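Encoded as structure tokens, here's the structure I'll be asking about.
A single protein chain has been omitted; all remaining protein chains appear in their positions.
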Amino acid sequence: MSMYLEMIRVRFLMMLAYRTNYYSGILIYSINIGAYYFLWSAIYGGKEEIQGLSVAQMTTYVAVAWMARAFYYNNIDREIAAEIKDGKVAIEMIRPYNYLGMKTMQALGEGIFRLLFFSVPGMIIVTLIFPVRFDASVTTWLFFFISLVFSFIVNTHINLLTGIMTFFLFNNTGLIRAKRVVIDLFSGLLLPISFYPEWAQTVMSYLPFQAISYVPSMIFTEGFVGQEIYHALLTQIVWVIILLIPIRLLWSLAKKHLIVQGG
Amino acid sequence: MFYLSLFFQYASQYLKTRLTYRVDMVIEILSDLLSQGVNLIFILIVFRHTAFLGGWNRDEIIFIYGFFLVPYAIFSSFFNIWDFNERYIVKGEMDRILTRPVHSLFQIILERIELESLFGAITGLLVMGYAMANLELTFVWYDILIFILMVIGGALIYAGIFISIATIGFWSDSRTDIMPMMYNISNYGRYPINIYNKVIQFVLTWILPFAFVGVYPASYFLNREEWYGYAFFTPVMGLLFFGIAILLWNAGVKRYRGAGN
Partner (left out) sequence: MNVIEVQNLRKEFNSYTSRPGLAGAFRDLFTRNYKIHAAVDNISLTVKQGEMVGYIGENGAGKSTTIKMLTGILTPTSGSIMVNGMNPHKQREEFVRTIGVVFGQRSQLWWDIAVQESFRLLKKVYRVSDEDYNHHMGHVIETLEIGPLLDKPVRKLSLGQRMRCELAAALVHNPPLLFLDEPTIGLDVLVKLKIRKFLQEINEQYKTTILLTTHDLTDIEALCERVVLLDEGKIIYDGRLDQLQEHAVEGKQIEFEFLSEVSRSSLPRVENIQWEQKDATTWLGYINGDEQMVSRLISDVVQKNPIKNVRINEVSTEEIVRKIYEEGMALT
């Protein structure tokens, strides 16, 4: 366990080492949220509410969705793909840790870093400029953080899956790119799921993506209340468990692949 | 002339390699199509809940998106430098580039062409055609020339911004995540500029002029006369930003530290 904690710490140090990244990161996050705020104000025009969300809730939704993204987003799929291509994975395999576990921990370190040092300063700037409301109750904050942890796990699972796919495809960049686009749309980052037509909502309810962004953002903006919260958290947990299966399967296949092909 | 023949040499070499990995190419084209589809879906869904966006209707916004896809496709085919820092500076590939008698930026452009991205231009034309039919727009023969000029201007703006960002690698050896984030920002030029506040309007017009790759030039074809001034400024901005990028690049090459130091 302490080994994995060390991984988180090292990742933290690595992130701190990149100064340009840090400063530009805060700025760009703020610009992003700002642009979306105006986009949504324009979409609302004069309307009081759309699909049960007021402008203020929508703005908060967007801000929270981006803040959450800072936490769950990571590039471990690209990293795994690169390590597989360079043949570094073979070396990683003989080290005394679980490769996927280590990648997850690195992602977690990165996520915590981004949350604390990008999102929080970014949020402070955004609240100063835009009418974003962070006065949610303690229980809402609590539920939000619980669901944020699950959204991290679901997203990381999906990233691990896309990363491992590199073993079976010659060039994985297309798939990785496609995955990113799909997650942005179907996770509720760009649009709350409730904005979609009924049939699309039904389809999406069978996909893991809304567990990534829609659930935590809706919990925070109190678009979900009472039973709905528990139901949403449960859905997240179910996806956390279900996604483990293809990861296990593909990973053991990949390991065989590695032994046969020698990297 | 020499540069042109060199371009064809690289391009044919590129096609040869690409055709060996056909599956990859298909996946890449599909993933491009997918991301274009996602952006369209966003617009379509938003307009389920509103009739106008800052005074522009659905088909106009779709037209802007369609227009945007054309310069963007050209940019992504020829200026694939989003991983310049990792690939050329951290790994030291720049050393090799600098030992060859061709301008270093041109070599990198040649090495990184991704011609399949040009398919995006076709999507863009189709999307524009669809919106034009709905809007019952007409055009005259010289509009085609203006279109080409605007597209080139837009592609040069994109190239200028991303090359300038890539040159940060010459001054700072640290990894940066600015590139992917910049792709997010570039999306905002596709929406009517008047929906934003003054600061963001200013940024999207003069600092990171992505509005010149979407809404400004498209407004010419949409007969939005209040934006004509900006629309015709597109090629100028393109040359200006591309020129600045080249200057930054040349200054950066002098600062290059080499790998492993």
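The letters A and B name the chains in turn, as written, and every chain counts its residues from 1.
The rule we apply is simple: a residue touches a chain if its C-beta (ideal position, glycine included) is under 8 Å from a C-beta of that chain, and two chains touch if they have at least 3 such contacts.
In this text the structure is predicted, and so the values were computed from the model without any measurement.
Touch with the hidden chain on the side of subunit B covers residues 2, 5-6, 9-10, 13, 16-17, 20, 92-96, 98-103, 254-258, 260-261.
In the full complex, subunit A touches the hidden chain at residues 9, 12-13, 16-17, 19, 22.
Here is the rule we use: only the chains that are shown with their structure count from here on.
Spacing of subunit A relative to subunit B, judged by their CA centroids, is 26 angstrom.
By the touch criterion given at the top, residues 21, 23-24, 27-28, 30-31, 34-35, 38, 41-42, 45-46, 48-50, 52-54, 168, 172, 174-178, 181-182, 184-185, 188, 191-192, 195-197, 199-200, 203 of subunit B touch subunit A in their complex. Every residue of subunit A that touches subunit B in the complex is listed here, in rising order: 17-21, 24-25, 28-29, 31-32, 34-35, 38-39, 41-45, 47, 50-51, 169-171, 173-175, 177-178, 181-182, 184-185, 190-191, 195-197.
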